[in-house]
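A single protein chain has been omitted; all remaining protein chains appear in their positions.
Chain nomenclature is as follows: A, B, C, D and E, assigned in order of appearance, with residue numbering initiated at 1 for each chain independently.
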Amino acid sequence: MNEITMKLQADRLIRMALEEDISSEDVSTNSVMPEARDGAVDLIAKEEGVIAGLPVFARVFTLLDETTETEFFAKDGDEVKPGQKLAVVRGDIRVLLSGERTALNYLQRMSGIATYTRRVAKLLEGTSTKLLDTRKTMPNNRIFEKYAVRVGGGNNHRYNLSDGVMLKDNHIGAAGGVREAIEAARAYAPFVRRIEVETETLDMVREAVEAGADIIMLDNMDHAAMAEALKIIDGRADTECSGNVTMENIAALTDLGIDYISSGALTHSARILDISMKNLHPTD
Amino acid sequence: MNEITMKLQADRLIRMALEEDISSEDVSTNSVMPEARDGAVDLIAKEEGVIAGLPVFARVFTLLDETTETEFFAKDGDEVKPGQKLAVVRGDIRVLLSGERTALNYLQRMSGIATYTRRVAKLLEGTSTKLLDTRKTMPNNRIFEKYAVRVGGGNNHRYNLSDGVMLKDNHIGAAGGVREAIEAARAYAPFVRRIEVETETLDMVREAVEAGADIIMLDNMDHAAMAEALKIIDGRADTECSGNVTMENIAALTDLGIDYISSGALTHSARILDISMKNLHPTD
Amino acid sequence: MNEITMKLQADRLIRMALEEDISSEDVSTNSVMPEARDGAVDLIAKEEGVIAGLPVFARVFTLLDETTETEFFAKDGDEVKPGQKLAVVRGDIRVLLSGERTALNYLQRMSGIATYTRRVAKLLEGTSTKLLDTRKTMPNNRIFEKYAVRVGGGNNHRYNLSDGVMLKDNHIGAAGGVREAIEAARAYAPFVRRIEVETETLDMVREAVEAGADIIMLDNMDHAAMAEALKIIDGRADTECSGNVTMENIAALTDLGIDYISSGALTHSARILDISMKNLHPTD
Amino acid sequence: MNEITMKLQADRLIRMALEEDISSEDVSTNSVMPEARDGAVDLIAKEEGVIAGLPVFARVFTLLDETTETEFFAKDGDEVKPGQKLAVVRGDIRVLLSGERTALNYLQRMSGIATYTRRVAKLLEGTSTKLLDTRKTMPNNRIFEKYAVRVGGGNNHRYNLSDGVMLKDNHIGAAGGVREAIEAARAYAPFVRRIEVETETLDMVREAVEAGADIIMLDNMDHAAMAEALKIIDGRADTECSGNVTMENIAALTDLGIDYISSGALTHSARILDISMKNLHPTD
Amino acid sequence: MNEITMKLQADRLIRMALEEDISSEDVSTNSVMPEARDGAVDLIAKEEGVIAGLPVFARVFTLLDETTETEFFAKDGDEVKPGQKLAVVRGDIRVLLSGERTALNYLQRMSGIATYTRRVAKLLEGTSTKLLDTRKTMPNNRIFEKYAVRVGGGNNHRYNLSDGVMLKDNHIGAAGGVREAIEAARAYAPFVRRIEVETETLDMVREAVEAGADIIMLDNMDHAAMAEALKIIDGRADTECSGNVTMENIAALTDLGIDYISSGALTHSARILDISMKNLHPTD
Partner (left out) sequence: MNEITMKLQADRLIRMALEEDISSEDVSTNSVMPEARDGAVDLIAKEEGVIAGLPVFARVFTLLDETTETEFFAKDGDEVKPGQKLAVVRGDIRVLLSGERTALNYLQRMSGIATYTRRVAKLLEGTSTKLLDTRKTMPNNRIFEKYAVRVGGGNNHRYNLSDGVMLKDNHIGAAGGVREAIEAARAYAPFVRRIEVETETLDMVREAVEAGADIIMLDNMDHAAMAEALKIIDGRADTECSGNVTMENIAALTDLGIDYISSGALTHSARILDISMKNLHPTD
């Protein structure tokens, strides 16, 4: 993760996560270690997958004590094996103990997302279709999860409601029609936005493409309907397929020649990647 | 979720989640709806599971506009069926659209945890063993996830590093022995804490029980070792079994008569429960 | 200003502005008015212009006391005359006094921007060219200033560095060429972004249009160069003209048929519109 | 600007301004520059004026990356010429790009205020009258704007409602008279405050001076009335003249021998000073 | 306490205090009371003294639940007797239980300060000398403690380092002399400040009065020196006596005719006033 993004956006969230885990003090550690003592601990992968979030992992410790140092033996995006040593963290043992859980919570979740995304993205290899994430992220973790999707080989859809225009049936209804909705968005939204319209029927697809939508999302359509929709659109807009796409069912979509497939499962249902901190020992 | 907890702890997090999703404004909605318009939308379960987080779901909308009203047809802890209507939200359509994703992100995640917890907890029915969560929660979501575990029928382990004492091998090493570590904790920690010791060998179990630990955690032991450990402890301390416990392997632990089994999977690897908002329509 | 945007983004900034002006208490008011007393005050325009920010003005007072009521006789976007009564604010006189300066600071600045924008936008009437703002806004006031530009009849360029892609010569240099920069941006940026390239020479224009830029900005070019650039582009990308555009010099640009003209002056150099609060009097 | 003030008050606001401009990440820069690269950029004045805010300008970059270094060739208060190089900023090119707009937004605004203030202050040279600012500052920018006024040669009136007592007609009405209002303020306000009374008529001037006001403000009086007021006051209180004072009309006030003239225009209507960052280039 | 001050300054601190006491949830109350239940509780004085902070006490409960109502039978500044009922609080019993400690912590401390201040102030009755507080307040409690001093009959010295000028020997040394320090302060500080000089010797007193100090503080002088200092000053400046003044030793200072006596003990060493909440009972 970019250092500026880390400093400006992630630091605040990581600090809050540490405060969540240490609301007054780490009672166990402070009971037995009144003084600082230098030590080191290994970061070990316990299963196979794609690692993501190493800079976030390291940042947890430097936010507790800026002299903590993490030496990396892997980098974000690497495929790791069970037992592989990914890093050594060196610093005050109390910092290593107090930060462990928060650091792993980030790293395991981000690596889980990257691992799942990589597996899904592989199923699209050799096609022109790209894999997209959604806004179905854990609250107050989007900056981490969207990054993990990119590490895993996916692409990001809009970041949030402010930086992308997606017109759904309710927006269209309120505007009085597809054309009216698109015109309202062009008049109101910053002009650097591409305008996406969510469609559920072929009639809506027709309206959208004629009204000049930049992107047309085919929402929960079956295979035949999507094929027909793509014929209607005929390259006049980018196309996105959406609707409960997972690793299990994405293969059925690869023959369509659709531009993008978005999958909420990348972020909402990836299980964690098991990674642990081992061999903590004093070094002085 | 208790109203005071909601107001004091959850509101701040929910507001941040909304700011994460709306960093300047909801461009799509504001493009087409310059004025408020009354409407309503249904909350529908799309798969079977245990619902958790309805008050959080509703709070998202009242934080955007305090006049929004949610009428519930289910309550936290209910088992719901696909297609079941759980609630109707009524208010300014713009609020319903702008809050939808954040509200569902919370509700789906919390319900996913409750559903998974309920399934695991059922496997312990008829035994004296209780199911515990861990601190393996999503950063800045612990208050929601620990609550969802309770809704699902699990019990909470310590909330964070400040409110529970857990002495691991590194703490014991730093103190100079199990007895010394327990004494240091009794001297330092608020006296309302029970003191738990994490053990990996039967020798450590013996030391811990003799040193007066209140709770002894058997960490990653095999079945035979745990059986032996329980004999050694013989009721002199509460016992907890820990280590990659999931729905798949918990059955093998039920014959031990252990007091508690803790499972990180409850929070770190439950997939979401699919729930959606449907039938948004104007009501004026 | 949309009520949700107000609540989620503006409230926090308005409250900070009030804290800036009242770091402990309003000593003058509290000295002489120990108790609440109902009163009313008029909001009066003192010069001709376009009013913008009335909801922000009113919000200052309700953040101090939610029972304060503002009755409006004008709405954002109206052209107002000297002496025209725009609103009456009714509530605790102490609230009216303590909030006055902060409320007017917002309203006068926003109305100044709307007034200046309206005057510039009028100079583009009858052409196909649209007026854009920039990111040259007062720190921590962008949400208010971008809104005021829209009220004045201008359009918004990207909101910030996160929601629009603008590739400048340094980006292009780092990427190794225009094509490479555009490809890097398409691969990295959320796919809902249109990609803009800033050009300073006709060669850069040629490269950008061939590389598939969505928008081409002509930065500080003279009239002849811009005319030539538009011929080169020939409708294959949207075009934007930028560089010290003000009310005084914009007329020279209207014959070019350029799509957008952006002007930092709309926000960085508009003077305020003079508006005051008068006739404060008790009403009980 | 004093380093302690910067750290305690300004840092928080500058960081918020950066978050306003980078709500998730700088997409353009991060697209093309995945890794840090050393570079340098010049800060160049583009028109004549008084520079103010160089430490704030530099702080923007060190808040993004504390290793960024700014070498100054000018200091706050200097009169600068078009084309004059004011500073070189050296650091990670990504930091230089991501911070540029925010840094310039501060510097241009503060320098615009200092420039305008210097011009107005010059018109008072050779008189005993001092130039004052007001509370008509941009919300959440007062610490910067009041500092810029001092750099330009102006003096600061009270900082906010908490640190100065100004009794207006409504305060006087509420107290039951000028004497009563002054007595109430003396009894209530911290005793280190001087008490100022705003007067609109000669009768109010008489009352105020007899009641022992420390400072008497003559609000929107004509020249003759002010001359008469000064005779009445006769050195028994400091005097301040207020009311739409600008560079254009201040000369008419210099013969009065008034102690202070306050002008909201210093902060609310100064246009920016044009300054830019040029010649960004890699240095490695 | 003024409602605006409460809302703008105190609310933030009170909410933080509640979060300090409820870092996740009130476990005891939530264990036994899953649902809201209406109740009431009495606020009873347990010793004699001056009550201060009733609005703060009540605010604690409305911040937890805005429907909570407090009926007062006393008001800030009243002298109360042991056993006297001061208020009844009515609302959800869970709110009454969860807020009790925080509400009493504020009320007892503020009433302790008001009680001590009243006792010291009484010792000055019949003299022209007024009692002042200092900045020796509990961190993050100054707004409450300065208010309590006023309730007790004391006066406030400057609120903080920003709103009053006090030149100590180090300031004088840095400036190069008393006159130079005063001139520097007049040039720099907002002109609404009165300038105070802290003196330790009669020579410093002479210098200060001749240099035009508005207030001269006599710091830790003995009785004879102070008498001499007052002769030197002879009404040309306000006078303040400072230095370990307590209820026990203030009587010795009353014959001097000094204008102000400041005492840090008012805030740093007052013990609390014992007040409790009793008779909590359901009302439904």
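Methods note: a contact is a pair of C-beta atoms (placed from the backbone, for glycine too) under 8 Å apart; a residue touches a chain by one contact, two chains touch by 3 or more.
Note that the structure is a prediction, hence the values are computed from the model and not measured.
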Check your understanding: Among the chains included here, which ones are touched by the excluded chain in the whole complex?
Key -> A, B, C, D, E
Practice item. Have a look at C:Thr5, C:Ser23 or C:Asn156 and name the one touching the chain we're not showing. Key: C:Ser23
Review point. Per the definition of touch given earlier, which of B:Pro55, B:Gly112 or B:Gly164 contacts the omitted chain?
Key: B:Gly164
Check your understanding: Among E:Asp21, E:Asp42 or E:Glu228, which residue is in touch with the absent chain?
Key -> E:Asp21
Review point. Footprint of the hidden chain on chain B, which residues?
Key: 130, 132, 150, 155-159, 162-165, 187-194, 196, 214-215, 238, 260
Point to revise | Hidden partner chain, residues of chain A it touches | key: 15, 18-19, 22-26, 30, 34, 36, 63-65, 92, 94-95, 98
Exercise for review: Would you write out the residues of chain D that touch the absent chain, in ascending order?
Suggested key: 2-5, 7-9, 142-143, 146, 159-160, 162-163
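The working rule: only the chains that are shown with their structure count from here on.
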Point to revise | Touching both chain C and chain E (chains) | key: A, B, D
Exercise for review: Give a one-word verdict, same or different, on whether chain A and chain D use largely identical residue numbers at their interface, taking over half shared as same.
Suggested key: different
Revision key, fill the gap. If chain centres are mean C-alpha positions, then the most distant from chain A is chain E
Practice item. Average the CA atoms of each chain to get its centre, and name the chain whose centre is farthest from that of chain B. Key: D
Practice item. Go ahead and note the Å separation of the Cα centroids belonging to chain B and chain C. Key: 44
Practice item. Would you mind pulling out the distance in Å between where the CA atoms of chain A average out and where those of chain B do? Key: 22
Revision key, fill the gap. For chain B, residue numbers touching 2 or more other chains are 22-26, 30, 98, 142, 159-160, 162-163
